[in-house]
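Heads up: the structure comes next, in structure tokens.
Partial complex: the chains shown occupy the same locations as in the complete assembly.
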């Protein structure tokens, strides 16, 4: 059986339709490599089987993570760029539970749940790199 | 008196400005038919007079709905496609109340409240259809 297609080209980039079990970050990284995407702005929605949010702790220099399950991802917003020759994805998300309470933050990991997850990728023709800004101590997209 | 215009063409599709009392899903369906939109990615914001969220219950095979009133819709994200010759809209939303608490999920219905609701429609030139995926038991956009 052939695996269903995960993306098509659009006027301004790509539309992705990811499916149950797909690792969203791995799929985006694969798309960046296959299609040689210099950089991009992304937006999406869908069903999250597992989502890990992280809030950066500047004292410990690490993200305090929390994983949640089976939420409707009401919005994903992010940018695709490169760092040290590798894809570098910056994405935030908001998600609602079965009582429509919402949770949100910086996304560390996201796996599609029962259903699908649709992402619009608007390609930017300039190759952009992320680098740690010494004054801020965080990765910043370099223009 | 002439009814105010609800959309204009843009570089990449359309900008809609809906007004108090407008049924957002009916207006999007009308736009899809009038402008023969093959498929599209949408994003928006505005004031929701009435919004119905639904969380899918796979046991009962139906959405458990909840209707809320007078919320600022902080974000609407979705895709426009077709199913059996009819418009098929998939949209999620996040909305905040007068204390800035937020609610969100899959949108079943949305009516503009006192004010307006602005939607960007980025047209995708490929006609896309939604179909129930037998392995998942949910509508999935077919690429």
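Going in written order, the chains are labelled A and B, and every chain counts its residues from 1.
In this section, a residue touches a chain if its C-beta (ideal position, glycine included) is under 8 Å from a C-beta of that chain, and two chains touch if they have at least 3 such contacts.
These numbers come from a predicted model, not from an experiment.
In this structure file the homo-oligomer totals 3 copies of one chain sequence, with 2 depicted.
Note that in this section only the chains that are shown with their structure count from here on.
Averaged C-alpha coordinates give centres for subunit A and subunit B that are 22 Å from one another. Interface residues of subunit B facing subunit A in the complex, by the touch rule stated above, are 12, 39, 41, 43, 53, 55-56, 58, 64, 66, 68, 75, 77-79, 90-94, 102-106, 122-126, 133, 135-138, 140-143. Of all residues in subunit A, only 4-8, 10-12, 15, 17, 19-20, 43-46, 72-76, 94-102, 114-116, 118, 120 touch subunit B in the complex they form.
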